[in-house]
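The other protein chains are all here in position, but one chain of the complex has been omitted.
Then we have chain A:
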Amino acid sequence: MQETILSAGIDIGTSTTQLIFSRITIENLASSYNVPRVSIIDKEVIYRSNIYFTPLKSQREIDSEKVAGIIIDEYKRAGISPSDLKTGAVIITGETARKENADVVLSSLSNMAGDFVVATAGPDLESVLSAKGAGADVLSEENREVVANVDIGGGTSNIAFFYKGILKGVCCLDIGGRLIKIENNKISYIFPSIKELANNHGISINVGDRADEAVLSKVCDLMADQLAMALHFSKPDDFHRKLYTNDGKPLPDEPKIQAITYSGGVADCIYSPENKETFMYGDIGVLLGRAVKRHSVLSNLKTYVAKETIRATVVGAGSHTTNVSGSTISYDRKKLPIKNIPVLKVGRDEEMNAGAFEKAITSKIELYKPEGELEQVAIAFSGEFHTGFKEIQELADILIKAGDEIIKGAYPLIVLVENDIAKALGNALNVKLERKKEVICIDCIYASDGDYIDIGEPLSEGRVVPVVTKTLIFNR
């Protein structure tokens, strides 16, 4: 039996704001005489909003009221009311990705985005979401290849690459279509690193210069060179390192990238460069697209057409952030949904030894007391070393002992396991705690230290819960 849920994705970026609605279909794929196995079997984008320039109060501050206005209009146009939505994500990306912005956007959207999350996405999460929106992960899984998606936006290029569908790394560079802006045929803005890049190669460009297509094309060629370096197709020069956003790290050089997809606004100028006037967007986006397309190394790569281009990130946020838990889990219905829970991860080495397991929890729990009081926290581990009934009882004892502060506190005891043992473990916890503490114990969820998770309202007759895992830190 299939069940569909509606998900919203809202991306509030430095330059544009977009919204999509998608329909996620879940189904129990197991036969009736087996343990249920509820999975997401389809994700379909059913509504795409216009693309708006993000209303800003200042360069760094979002005008949240105007954003709310845009969203209300788009809900109406799509004929969808907030109560239809079961899950989704609002992400704030780029330079506006600051906690203050997230807070004001959250409060102004709270009626519309009720039960789902507002997150500020660092460049790493943005890379992953855009690559998933572009479909690079699926291409890599189906073709058993190493596929990288290069999301070239206005300010940055976000790269994520996958092998056999598994994320292998992300990076973010200050290369984008709006890093040089053109007004009235004159250069009106140049991002400092791009100016330096041009100067290093003997090209002098200055604000106020006439927008010379030949000169700017050369600058775009240099930017395309830098993308080839980032993908490890050519040897990085001395300057390359300086282009990583927020001093980020480059991609790992293994496995070797075999194919590429492009997304972001500039991608449309790569896939279909014809019929585009050079300075139609008041920036170098079209030129950058042409430069990537004719680049001696990049043009020879196997290139797939991305599923989404300019909307890749918002589709990623709306369709690819939600997962479903395992189908045999244990939870307290009254406590769901819960949002923005930081994850405390116990490493595999620590899991193997009861003492180390306890210590890992009790020592790390101190990190979740920003103002002296314990915040909500979810304890995550693989669960691969406690699969028998007896071991699961031991595991429950460890959690009860080490999680004493949580159990005495106001928030539920939240446990995330990778291995399929959550129902047995949840029962053990409930029996040992004599049902005096709310326990949420779910499995088939992979989370790491630094992640935040949301757990939504149960689906599929209560068998599963939707889970959004937000990986905010990737490079460490």
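We take it that a residue touches a chain if its C-beta (ideal position, glycine included) is under 8 Å from a C-beta of that chain, and two chains touch if they have at least 3 such contacts; residues count from 1.
As a working rule, contacts and distances are computed from a predicted model.
*Asks:* Not counting the visible chains, the remaining one has a UniProt entry; which protein name from "Ethanolamine ammonia-lyase small subunit", "PTS fructose transporter subunit IID", "Bacterial cell division membrane protein" or "Aspartyl/glutamyl-tRNA(Asn/Gln) amidotransferase subunit B" does it give?
*Replies:* "Ethanolamine ammonia-lyase small subunit"
*Asks:* For a quick check of understanding: of A:K57, A:R144 or A:H201, which residue touches the chain that isn't displayed?
*Replies:* A:R144
*Asks:* Could you tell me which of A:V286, A:A402, A:A428 or A:I445 touches the chain that is not displayed?
*Replies:* Counting the whole complex, the residue in contact with the absent chain is A:A428.
*Asks:* Which residue among A:T16, A:T261, A:T328 or A:T469 touches the omitted chain?
*Replies:* A:T328
*Asks:* Specify the residue from the set A:A131, A:C171 or A:I392 that touches the hidden chain.
*Replies:* Once the missing chain is taken into account, the touching residue is A:I392.
*Asks:* Touching the hidden chain in the full complex, which residues of chain A are there? Just list them.
*Replies:* Residues 32-36, 144, 164, 328, 330, 387-389, 392, 419-424, 426-428, 430-431, 435 of chain A touch the chain absent from view.
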